[in-house]
Every structure is written in structure tokens, then in C-alpha cells.
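A single protein chain has been omitted from the complex, and every remaining protein chain is retained in its original position.
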Amino acid sequence: MAKQYETVIGLEVHVELATKTKIFCGCSTQFGGAPNTHTCPVCTGMPGSLPVLNKQVVEYALAVGLATNCQINQHCKFDRKNYFYPDNPQNYQISQLYLPICHDGGVEIETEKGKKTIGIHEIHMEEDAGKLIHDEWEDCSLVDFNRSGVPLIEIVSEPDMRSAEEVIAYLDKLRLIIQYLGASDCKLQEGSMRADVNLSVREAGAEKFGTRTEMKNLNSFKAIAHAIENERERQIDLLEAGEAVVQETRRWDDTKEYSYAMRSKEDAQDYRYFPDPDLTPVYISDEWIARVRAAQPELRTEKLQRYKEEFSIPEYDAGILTSSKRLADLFEEATAICKKPKKVSNWLMGETLRLLKENGQEPEDLRFSPENLAKLVNLADAGTVNNRVAKEVFEKIFTDDIDPEVYVEEHGLKTVNDEGALRSTVEAVIAANPQSVADYKGGKEKAIGFLVGQTMKAMKGKADPGAVNKMLKEILSR
Amino acid sequence: MMQKGGTDVNLMDMTALALAKKIRAGEVSAPEAARAALEQIKRLEGTVHAYVTVDEEGALKQAEEVQKKIEAGELTGPLAGVPAAIKDNMCTKGLLTTCSSRILENFVPTYTAQAVENLEAAGVVVLGKTNMDEFAMGSTTETSAYGVTRNPWNPEHVPGGSSGGSCAAVAANECSFALGSDTGGSIRQPSSFCGVTGIKPTYGTVSRYGLIAYGSSLDQIGPVAKDVSDCAAILEVIASWDRKDSTSIKRDDCDFTSALTDDVKGMKIGIPRDYLGSGLDVEVKQAILAAAEVLREKGAEVEEFDLSLVEYAIPAYYTIASAEASSNLSRFDGIKYGYRAKEYEGLHQMYKKSRSEGFGPEVKRRIMLGSFVLSSGYYDAYYLKALRTKALIKQAFDRAFAKYDVILGPAAPATAPKLGESLSNPLQMYLGDIYTISANLAGIPGISVPCGRDSKGLPIGLQLLGDCFQEKKIIRAAYSFECSRTYEAPALAGKAVE
């Protein structure tokens, strides 16, 4: 019988904050732009330049800290982390080591095994590095400092996770909290949220942690799950072979599904941290904390609870609606207009998610307005359009955010409610389909469906199928 | 009255304020003043070598523009039209800025240091960039990659450092005044060696934006000039609360020239006994005590006291300054600007070769020391210990300034050494900073004013230290002392008159 191993995982999550400017200079954080066009003497490490802290960075970091139940270091300061790399223009990164802004917090996650709290060791503020582009043809790399100095928070968890499932639940939880706060859009693919995985294995029941490795370059939940599985097996294989796990940083190659050590003699991991003499300490007063706390928007857990109570939405639906800030905002805003929460929820849970899936999009990519969704709900609810037409109109809203009232009017899509017109069409259909009529009268209930279809076709879809059905039965039962 | 186009050496004999006054009065033009300075530079640079870069064309162009503004009444300040020199560790847009290092041999900044911008806004004409110890590391200006600067009083001797070029340029009349920077005495010590006056202001008074950092927590820009009045006026212009420098301090007491009164009655002056010990040259000691006597006669209360901790300032300083320097100088890597080695294999060799070939021995020595004291396992024992010592030194000054308005002492233990004497023993050279260094650790202001010459004819400087933000007290004391004597220029500065 092989030994049982337990995986111990801690995460270092980097989140790019949604500020307009960089952390220490007035350069734009806007994505894209030709190389080095969003730069200045500060974020390119020009001699003599000096950093000045962007206040909004502290506000966001504080908000995330409070939302993740952290203690706040009211006196915090910045330190220099010294290491040479071309994407790091000063060859030191301004970060926080000795007094990070937040510490000792945690969030609750839910997995199939139940609820669990993942501890947060600390959250610190720091600057992002520039980008290296590797030249395809020549033996060189190109340095672009547009991202250099973009503000980050690094959220360091305790080694509390035991599986990829827990890791993903934790990341999802963080993502939602931070998105709800508006502190970042947290897009893994675009790198505005990045996770480094610290992983070790130990024999089940062992007290001490094993030697851990740090895995970098994980750009999707899929990559994270694969990397965890891969590294777990690698470490177990080593231990089984009687070898030691080396504490090192490894880089995950997603295409090869394989990681390799980044260690070299020239990269001594000795960062010589010391307080940055160019920056003064930050003092966060009780009033400041109170103000940020008071301004904190409703977070997911509270929102979920409220949806169940206020709108009588089932737990499952409330869970999905609140799984994205954008979905939740659409739901609330459309409901506020049409006052039909259940119907709005149905449109979001059904057609909206279906179309997102078809288009390979995320809820954050939704562009239609709550006003137009609310109008459509009203049109369908009043029977002004039938269900089929409503779905057709919704697709237009989804892609082009059209005004459904105008659209229905212009395309003549209103349900015909003229009793006389409907009756004469139904009678004509009966007359033209004696076989189906006979089938129905002979007990084939299904035959009525064909007759409804024929009637709808004759009415060019603008009838209420329920009304047609009712009228057919009434006439045929005579 | 000067003759236009003549040898205007007398223009350079004048203090900056006196020259500006003549320019305002229309007796001399700013371009004439700039030309006079440039002629003096041409005449003496072969001997003195105070400059790394002389920007003749730029200076004349700037002088023309300033002259127009003066005539249009747009520039009315006390320094408008005066030609000045800038230490080569302050960024000047479009003008080579080397820190006297090979690693910045071709660096042309895209922006101008705030202190220099303040000067330019006041109508000061920038002549060029002065030589210094490489990255301000040194006390003799011999560690420059661009040759040594010689002391105008005796070219066999050093001008001091690291602002040796600035001080020599002022002494040799190669500019009306200059800016220097002071991390451990780098304005005060060369001022003393060159017989000129220099102020290191309270930390945070002059913006460091654009000053290429050596020891960020210690660096301050300050004026070097012929007398205290000039220094006060220059400091008034360069001091500013700069939002680009987080350590810049908002002050509303920067009217330094208001302190230029010949009155020290009742002023309490303390002389640290620790400053008069065995390390001090006898002639320097005599000159300092004589200066103290002058102030006593003018009504100051002078007494000796124990400052304490003086001998700990140097080890604390070299730990802190080297640590900060090791980090500050890591940006010089051959990627964004400056020197890159010609041959290398791969990234790390490129870094190592560029830096090893680009930095001189003294800079490398301090980067190595600084990297070591911050490295894993040594941070607490060395770096934090030094920061704790700094706190104790600050406390010692706080206690002293509770009793005294001004602390009086020498700026350096001896007068300027001969060229080549100092570099062979770095530690011995470091000890020469003993009287100046603690002011940087405590952030307090200090001034060096000439107070005589030794038997070799070399100038001696009197140092006056004040409490934080008390520049006016040291300016008043220095001015009162200065009123008792006349300014002496080295013979070389006036030679062309013959």
C-alpha cells in the first residue's frame, strides 16, 4: 500500500488595482499603447527621479483588507526589494516587507466538502514590473515600461489549502470581493489577477510541512489546477525515490504542461530589503478606516442573502446572479425599473448565460442596458409579444442593446390580440387540415400541436400560442 | 564702469548679489557677465579643471533671454543675470550630466532638477557642470572619472570634495556662485578647503528631485558662494516645497536673507569639546577658537560642552550611506542610459561588465559594503544598528540645541591635503568627515565660512551648525563673523588682471 500524501498550498495573489495612474507617478495605467509611451523619468528609473505615492492605491488596498477581515497596520511603510532584472528599471522594486498595510485576515470558501476559512497572512502594496518581449529573430529581448509602476496588491494566504478545488474556490472568492469593491477587474487572462502557488506535500497526518516550491506564470484556473496536480506528483515522486524537494521557484509552461526551475547562480534570493528613504510612512487613522468601511459596497455574501429574502429568488439563482458584479448590477437595475425580479432573473439565468456561452464570453463582457432588459420583461409580461418573439428581440438587445419597444413597433412584432382575426385564421386552418382534425378528434392529443403551428405560421408568429391553443380546442370540441 | 568687450575679470571678483545689482542697474548685461565667466573658465580650466562640461553656447543663449526679461521688467530678483555652475549630479535637460562617472559618460537628462529650475526661473544663467567625486563618494574630487580638480589656492592640493568642482569654480572666479550637494560634508568641507562659503540646509528644504541620489536620506543640495549674503539669497531661491519629492518639507520661514544682521548679542554658542581633540590640526584649532573669540566679543555667549557620540557618526554614516547607495546605484545597468560594456555574453555578464567598467574603485567599494550590510543575516547587526545610532545622535543634538543656538567647530580636521595623499587609505579619508557627517545624520543645517589660512596659505573653514529649520541662526552668526573680515580670493583667480 502506497503512502498517503497531503498537499499543502498557499497562494500569493497579485492584483492590479483599477487606478487611473501608476503607483508612484502620474503616468496612465491604460492597457495597450505603443511600447514606452506611458512612461516618465520615475517609472523608467531615470537618475534623480523620485516616487510619490498615489493615494487611491492606499484606499483600494485598505478596502480589500477590510473586506477580507484583515487587521490594518495603521503605521505602514514601503521597502525596497533589491534584485536585477531588465523589467525592473531601478533594479529594486518598491514593495512592503516590514510593515505591510494589512495582516491576519481571512475569507470563507465553500467546496463540496463544506465551508472552510482560508487565512490571509498579509496584503501589501507594490509596483508592477515592465514587460519583456522576446525578439523572434534576434538573440535579444525588448523592454517596455508601460506596465512598470502599475499598482499591485499582493495577497499572501496562509498555507491553508489542500486541493486545486480549494485554491480555485479561494481565488474566485477573492476575485468577487475585489470586483465588488471596484478595486480591480481581476481578469486572469489579461494578467490583472495573477497567482503564484506555493506547494508542498507531506505524509498524511504529519505535523511538519514539507519543503515548498513556488510556481509562477499561471494564467488561468485551468493552468492552476494542472500545475498543482503536476507539482504534487513531481514532489511525491521525489520523496518516494528518497530524494529531497528543493526549495525553489519554478515556471509553469502551459503549452507543455510542465514546470521548470528558474534558479541560477546569478539570482541569489537575497533581496536586501530596507525602508525606502524616498517615501515617507503612511499613517491610516481610525477615521480613515471608518470612512472606507462605511463606503464599502455590499459584498457578495450579503447580496446573496438579500436576494433570497427581498426578491424570493431561489438560492441557486441568487448564487449565479451574484457570481458576477456585472450580472448582479444588471439584475438589480432592471428589477428596480420593472419590479419583476423573478422574470428579470429568468432572462439573465436563461438566455443571457446561454448567449454568453455560445459567444465564449464572461458576464463582465455584457454591454446591454438594464433599461432595455426591463422594457422587454414588461413587453413579454403584458403579452405584447409572445415568448418566441421576445427571445428574438432579446438576441438583438444582447448584441446591439436595441430599445425593444421601438424594435417591436418598427418590425411589426406585436401579438395580434384581435379576436376576430384570430378566429377566422383558426377556422381556415381547421378547414384546410381535415386529417389532423380527425386525428385530434380520434384521441391523438398531439395533433393539436400541428394545428397550433399552422395557425402561428399563418399569423406570421404574431399570435399568442396559448390563445391559439385554447381557441382551437374550443372550436373542435363543439 | 566696465568697458564693454574688455577683460571683465572684475565682474567675476564680485559677489553674485553685487553683480546682479549692476545688471539690474543696466551697468552690465547678463551676456557680458556670462562672457566674463566663460573667459575666466578658458583662462583657468587648464590649471583648476573645475568643470566636467562647459556649455558656452547654451549659457550665452540663456543670458540673452534673461537680459530681455530683465529689460522687460519680468525678472527683478536678486540673482537675475548672474552666471552660475551646477554640480554634475543634478540633472539638466539637454545638458550632459555624468556624476563624474564613466557609467554616465553620455547621459543627457530629459528633465531639469527642481533646484536648478528654481534658479533658472530666477534668471540665473547656467554655465556648465562642475566636477565632483564620482557619485559624490569622496572628499577630494580625485575619484572623478574625468580628472582631478585642483585647489585654486595651491594647485598641488585637492579642493576637497565631493563638491570640489563647485567650490574651486567659485574660488577661482569661474562662476559667480555654484550649487553643491552635501551627503556627509560635501559642501562644507570643500568650501572650507577652497576658502568659500557653503550651506547644507535642513534636510527637505531643497527638493532632491533631479539630484542623482547617493544616500537619499542624507543628500541635500545647497549653495556655494563668496560670502554668507550670497548663500542666503541663493538658498532663498532654491528652497521650495516640491510635490515631486516626498521628503520635501513645507516651510514658511525661507526668508533667509532677513537673518543677515551683524548682531549676535545674547546668542548662545556651544563648542563641542569632542571637536577639539587630538585629531584636530593645531593651526585649524587656533583659527576656530579665534573665530569663536570674535563672536564672543560681539556679544555671543560662548562655552565648551560635551556633544558625545561624535566618534560613532562615521561608522553609522558609512553603513547607512553605503547601503542606500548600493540600492540607488543599481539602476545603472547599461540598459536605459549610460555606459554598456562592448563585449559580453548574456544578460548577467552585460550587467557585471558594464558596471565594473563603468564605476570607479571608490564607488565599487561602497556598493560592495552597502550590499553586504543589507544582505541576509547582517541587516540587523549593521544596518539597523546604524539607524539606531542615528537616532541617538539626533537625540544628542536635540539636547545640545536645547542649550545652544549654534554649535561652533571646524569644518575639517586639517586644511586641504596634497593631491594623491588621501586615496591610498580610504579609512583615513573617511575620518576627515568627522565634523560634518553628524549634521547629515541628524538632518540639521550647517554652514562653512572662511576664518583664516594656515602657514601653507591654505584656507581654514569655520563650521556653524544649527537645529533643524534654524538656518537663520547660523546665517546670522556666520554673517556677523564675516563682517569682521574681508573676502580673500586666491591669487590665481585674479592673475589675468595683470
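Here the chain labels run A and B in written order, and each chain numbers its own residues starting at 1.
The rule is short, and it goes like this: contacts are C-beta pairs under 8 Å (C-beta built on N, C-alpha and C of every residue); 3 or more make two chains touch, one makes a residue touch a chain.
To be clear about the criterion, contacts and distances are computed from a predicted model.
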Protein that the absent chain corresponds to, by UniProt name, given "Cysteine desulfurase", "Aspartyl/glutamyl-tRNA(Asn/Gln) amidotransferase subunit C", "ABC transporter permease" or "NADH dehydrogenase subunit E": "Aspartyl/glutamyl-tRNA(Asn/Gln) amidotransferase subunit C"
Residue touching the undisplayed chain, where the options are A:Q56, A:N230 or A:T301: A:Q56
Option from A:S141, A:S312, A:Q361 or A:S424 whose C-beta touches the chain left out: A:S141
Touching residue (missing chain; options B:L11, B:A84, B:C99 or B:A386): B:A386
Touch criterion as defined above, residue of B:Y51, B:F135, B:Y275 or B:Y337 at the omitted chain: B:Y337
Subunit A, residues in touch with the chain not shown (by the definition above): 19-21, 25-28, 34-41, 44, 46, 52-56, 58, 77, 82, 84-86, 132-135, 139-144, 265-266, 268, 270, 272, 275, 277, 279-283
Footprint left on subunit B by the chain that the document does not show: 106-108, 110, 203-204, 217, 243, 246-247, 249, 309, 311-312, 314-316, 318-319, 326, 330, 333-340, 344-353, 355-356, 359, 361, 364-365, 367-373, 375, 382, 384-392, 394, 426-427, 441-443, 468
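Following the convention adopted for this analysis, only the chains that are shown with their structure count from here on.
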Approximate Å spacing (C-alpha centroids) for the pair subunit A, subunit B: 56
Interface residues, subunit B side, partner subunit A - complex: 90-91, 97, 99, 104, 107, 109-111, 113, 208-213, 215-217, 243-247, 323-324, 326-327, 330-333, 335-337, 347-348, 351, 371, 374-376, 379, 383
Complex contacts: residues of subunit A adjacent to subunit B: 41, 44-53, 80, 82, 84, 86, 89-92, 143, 264, 266, 270, 272-274, 277-280
